[in-house]
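Only one protein chain is missing from this complex, and each of the others stays in its spot.
A and B label the chains in the order they appear, each numbered from 1.
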């Protein structure tokens, strides 16, 4: 738990180095702007500014970089909501309901929901981190391939909630995605499906592929529209509506809490990355919601669930980094490099000897989350104005930016070419009602599925009873199945209730008809 | 097409798409198997590929509609909240195809004619496709997009970006 004397010292560090606070706002803005560019992920945004931070003193550099991290965590949701292009894989689930809301003219509210969920859960993640940083670190290292495989499967369950008119087409799309995700060299060193191209040895770059698939379904179809939203009255940018969305977030504490817990745990596990937490949080929220049928059609809970997992995952990822010195994902790998460049090696000895500094970093992140609220409102206010620009200006600019964004991923034409090839695939899949989202989920999770499944197999020597030695994995599967069973049971109850209601209505109608029939003659 | 007494309409586009997917999956499976038959290689890939091929056989009949059943099927399409409704209006399809084609041209020409020229041409083409006809706007805005993105990204990323004029 909290070491109070260290906490006091941490407050001391915070106030004596007040000069470094000045880096919060620039850091947040840089993070917001960079990650709003399609193709620039959180990791890349941080990699871009890392060299800059070399010239600052240690605490300022960390404040600046973590501010970029905090800002970038939210920035990706802006293009996701306004244009259905996730800035990075972590904001993929935000597109489901966020874009649907903005198509209904509720983009102000959607951005407000996303921002507030991001802020609240960012704070929640760090507060929890303050409390449990050390025990969490030990648990995290114990998470093995079987547990990770369970998590990957959980992520795939999202497919169930992507509901397509044809189940078979959804499954084919998912299988295709998984196979695309396994192209290249696998964890055991076998190389498949690269067509002899060295760029494919590391697999298909997921970000260009994702943008291509989703862009084809959206951006190209914008060509025939004059504005992103067709209804003229809905294009307004309203601070009042943004704030209304922010405030509305408070109405869903359960969604926030669930998203935060999922986000923190998954963020803390090294190597999982931020692309899966939002998917699981979305799927779980949708499945447990009473109004699950409205998800995907602009239900604010979908936006909140996805964003809360992304924001809180940041705290989890920082916990692993500070306590163990190992990166939870790409962004924390950059942070570790920044620490090392300032001659500080994070890890168990750092936490023991420099606890006040660790607390100061965490406290500063909480401050950042609060500042993000103000900076974020300003940012989305400006960014929403894109709705008022005619597509003939927006579309060429966005397509060029997306192309260059994917170029930034790979550093050569391979990125833009991936974008284009997957745009064609995406168009064809959409045309024949295959859920493109299922392909994206497959691409994002395929590699993890294979890697963890393979390691589980190797560890167990092929003996399925090995899972009995892994209580953690059993617990994850148990929670997953319990959640599934409960939903199924809830659905049955709901269906029964609906059926009963329908029956009652029918009865009522019959009675009314009978009554009418009874009374008509007298009238006539 | 007639089989027995029933007349069938074939959805050639759909047929081509899934056959292409199935062929790619089949090729991928063969490629993986040619590398090694070790379980370490095929553990996930082989079952998923076989599952995908089985689904192909399952979906295949959906490409053949009984002619009278076609109208009834239309109503199913509306229910899916995640499916994006693409316009099938002729003018819109042509616009989308033109935009897709210019995107492809830009992507493949980036390295050949330089990023600056490729981006400028694409921006102008895309604006024209979206309905901009005033030459001053067309050229002016494309120029702005080119300058901003080239200089912006050059400042951001360390990779050299081959350009011709800038």
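Everything that follows uses one rule, which is that a contact is a pair of C-beta atoms (placed from the backbone, for glycine too) under 8 Å apart; a residue touches a chain by one contact, two chains touch by 3 or more.
One rule holds for everything that comes next: contacts and distances are computed from a predicted model.
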**Asked** Name the chain not shown, per its UniProt record: "RNA polymerase sigma factor", "Tripartite-type tricarboxylate transporter receptor subunit TctC", "Xanthine dehydrogenase YagT iron-sulfur-binding subunit" or "cytochrome-c oxidase"?
**Response** "Tripartite-type tricarboxylate transporter receptor subunit TctC"
**Message:** Among A:6, A:56, A:341 or A:424, which one touches the chain that has been omitted from the display?
**Reply:** A:341
**Sole contact to the chain not displayed, among A:167, A:201, A:250 or A:293** = A:201
**Request:** Specify the residue from the set A:20, A:451 or A:487 that touches the hidden chain.
**Result:** A:451
**Asked** Which residue among A:86, A:193, A:212 or A:325 touches the omitted chain?
**Response** A:325
**On chain B, residues whose C-beta touches the chain left out of the figure** = 40, 111-112, 114, 158-160, 162-164, 166
**Request:** Would you write out the residues of chain A that touch the absent chain, in ascending order?
**Result:** 47, 50-51, 54, 140-145, 185-189, 191, 198-199, 201-202, 270-271, 324-327, 330, 333-334, 336-337, 340-341, 343, 345-349, 410-411, 451, 454-455, 458-459, 461
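In this text, only the chains that are shown with their structure count from here on.
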**Complete:** When centres are defined as mean Cα positions, the distance from chain A to chain B in whole Å is 24
**Message:** Residue numbers of chain B touching chain A in their complex, please.
**Reply:** 11, 13-14, 17-18, 21, 25, 28, 31-32, 35-36, 38-41, 43-45, 48-49, 51-52, 55-56, 58-59, 62, 76-77, 79-84, 86-87, 89, 91-92, 95-96, 98-100, 103-104, 106-108, 110-111, 115, 119, 122-124, 126-127, 129-132, 141-142, 145-146, 149, 153, 156-157, 159, 161
**Prompt:** Which of the residues in chain A end up touching chain B in this complex?
**Reply:** 34, 40, 48, 96, 100, 162-166, 168-169, 171-172, 175-176, 178-179, 182-183, 186, 188, 190-193, 216-218, 220-221, 223-224, 226, 295-297, 390-393, 395-397, 399-401, 403-404, 407-408, 411-413, 416-417, 419-420, 423-424, 427-433, 435-437, 449-450, 453-454, 457-458, 462
